[in-house]
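Shown here: the complex without one of its protein chains, the others still in place.
Residue numbering begins at 1 within each chain, and the chains themselves are lettered A and B in the order written.
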Amino acid sequence: MEELPLDFEIVPAAPEREDALQLSLDSWEGPLDLLLALARGQKVDLKQISILALVEQYLTFIAEARELKLEVAADYLVMAAWLAYLKSALLLPKDPLEDPSPDELALRLQLRLQRLAAMRDAAARLLARDRIGRDVFIRPRPEGLRDVRVRRWDASLYDLLSAYGQVKLRSEPVVHMVSRRPVITLDAALHHLQRMLGVKIDWAELSDFLPGDYDGPLRRSAIASSFVAALELARQGRVDLKQDGAFEPLYLKAAQA
Amino acid sequence: MIDDLERAIEAMLFASDEALDARQIAGRLGDEMTPGQVKAIIETIAARHAGSGIELVERGGRWHFQTPADLAHLLRRERDDPRKLSRAAAEVLAIIAYHEPVSRAEIEAIRGVQTSKGTLDVLMEAEWIAPAGRREVPGRPLIYKTTDAFLQHFGLTSRKDLPGIEDLRAAGLLDPVDLAFEEAMGELDLVKDGEEA
Partner (left out) sequence: MIDDLERAIEAMLFASDEALDARQIAGRLGDEMTPGQVKAIIETIAARHAGSGIELVERGGRWHFQTPADLAHLLRRERDDPRKLSRAAAEVLAIIAYHEPVSRAEIEAIRGVQTSKGTLDVLMEAEWIAPAGRREVPGRPLIYKTTDAFLQHFGLTSRKDLPGIEDLRAAGLLDPVDLAFEEAMGELDLVKDGEEA
């Protein structure tokens, strides 16, 4: 493939001479990368590459690196072991029962190298494109398109008035008002009792003099008012009262003139 | 066909993060150009863009590209963001409306709770209240009143349209039924006020 400018570190060429070994293994992105660099050194299309020659190169390279006491990472050694196996398998008479066959393993390795090479070239061509900030330029400080959010407060008259109502309610002193309950007043009882005394001659129970025919609380109010009225009339000397004992019925009749 | 020098100057003006004068441009071109020659080219560029959506304008001898002022509305779009007025703000607004002009201390005395500055700010932002001078008492506190915008928003002709206390009572707005609930809400508002402040 066509050589393209790279803006990253150039891939080291295959080590054809001793001094190439000065390179540290850090220059490669793993064993596959090193294999690709060596393969490119064969200067033929990856499709025509001799896998056997490539294996030889790799094994030699690793061996020399170790002689020079370079750190050789484990994955490079694993690859070396696998390639050593592949080499012997390729060199031995073919065993038709062996699966996968060494030829198939070699083909897979070749396919992998082709794919890595394709992506390596693609990366170089990508980085060589007209890039923003290097080859083409955009406006450094555009005004920008802005969406300005304008807050709009919302409240109804009801919200306002009910809020005020609650403020008033909170701030006014709390007044307890007892609602007006229906009662029989003392005046009414007095009036009624005087009228009844003119009719009844003999002793009669207080309950016979109650105004109206009430039940419940109103009857109790009538009893209380009539009792107080009876006491008042007795004080004026207009009625006689008698009771046989505590909590016994109260009797009354008009006083004898 | 636009000539190379014109293209180059146009691109420089476009890509520069500050306005450029003719001397700076001549310097960058590195040719034997006088600022006068550069200026002539700049004017050609400006004329080419005249009436388009991009303008080349001069400010104090420096040139830069910008968008025409009459298109500003397209570049800065305003959007409504409706917000419901908080309970606390509604109370403060009502107090100002019923008692105006009124100071913050007076509002607090009526509400019986502290009022954050943020609440008054919200009402001013809504343009429903405005400062109405200062109370001539020690400390000369600011006093507030409602605005015409307030009357408009709430559909009132004047402040006299606001119902009296008896009307509120008749309408059930002074009903204590919700008191406990409202008090609970009032506390929530207080918490919010605190957060706003």
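In this section, a residue touches a chain if its C-beta (ideal position, glycine included) is under 8 Å from a C-beta of that chain, and two chains touch if they have at least 3 such contacts.
Quick caveat: nothing in here was measured; it's all calculated off a predicted structure.
K.L.:
Given the contact definition stated above, which residue among A:44, A:63, A:77 or A:126 touches the chain not shown here?
P.N.:
Missing-chain contact among the listed residues: A:126.
K.L.:
Which of A:94, A:108 or A:149 touches the chain that is not shown?
P.N.:
Going through A:94, A:108 or A:149 one by one, A:108 is the residue touching the chain not shown.
K.L.:
Based on the whole complex, identify which of B:28, B:62 or B:145 touches the chain you can't see.
P.N.:
B:28
K.L.:
In the full complex, which of B:40, B:57 or B:75 touches the chain missing from this view?
P.N.:
Answer from the full complex: B:75 touches the omitted chain.
K.L.:
On chain A, where is the contact patch with the chain that was removed from view?
P.N.:
Chain A touches the chain not shown through residues 7-9, 11, 29-33, 75, 104, 107-108, 111-112, 114-116, 118-127, 129-139, 142-145.
K.L.:
Please give every residue of chain B in contact with the chain that is not shown.
P.N.:
Spelled out for chain B, the touching residues are 1-2, 6-15, 28-29, 45, 48, 51-54, 65, 67-68, 71, 74-75, 77.
By definition in this document, only the chains that are shown with their structure count from here on.
K.L.:
Quick one: chain A and chain B, Cα centre-to-centre, how many Å?
P.N.:
Between these chains, centre-to-centre, one finds 32 Å.
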